[in-house]
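One structure, as structure tokens, below. Some questions next.
In this view, the complex is presented without one of its protein chains, the others remaining in place.
Let's look at chain A:
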Amino acid sequence: MADKMQFDFVSPERRLVSAEVDRVAIPGMEGDLTALPNHAPLLTTLRPGVVRAYEGGSVMEYVVTGGFAEISPAGAQVLAEEAVPREEVTREWLDAAIKDAEEALAVSGEKARALAALRVNDLKALGGQLGL
């Protein structure tokens, strides 16, 4: 498989990764998905989870709390609201994120409640996933 895709990973403060990779796994709002080169154009929002970019035998892992991803045949662009390299994620950081989400849930209106609740659940699940 000689095909490579361009992977751009951007946070509001800076560009974190811009590299050629084999494939990218993204925690989409409606389920995890993996983008390979020549993927059909897709725009999805992110739920809290881990973005993984595979290149050869190595893998880059970033924990994101939200944002969106734009996938085109040429590559994938992930715009994360907050992104932390997986090995730097601590229980405290996650707890703070969960607390924020719970506060948001507490004040959310009728319409936003389902989304906010989903977010709290996702963040809690993330802790188990990461083994924290």
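Here is the rule we use: a residue touches a chain if its C-beta (ideal position, glycine included) is under 8 Å from a C-beta of that chain, and two chains touch if they have at least 3 such contacts; residues count from 1.
The rule is simple: contacts and distances are computed from a predicted model.
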{"item": "Undisplayed chain, where the name is taken from the UniProt record, one of \"C-type cytochrome biogenesis protein CcsB\", \"3-isopropylmalate dehydratase large subunit\", \"ATP synthase gamma chain\" or \"NADH-quinone oxidoreductase subunit B\"", "value": "\"ATP synthase gamma chain\""}
{"item": "For chain A, residues in touch with the removed chain", "value": "8, 10-15, 28-30, 40-45, 66-68, 70, 72, 77, 79, 81-82, 109, 115"}
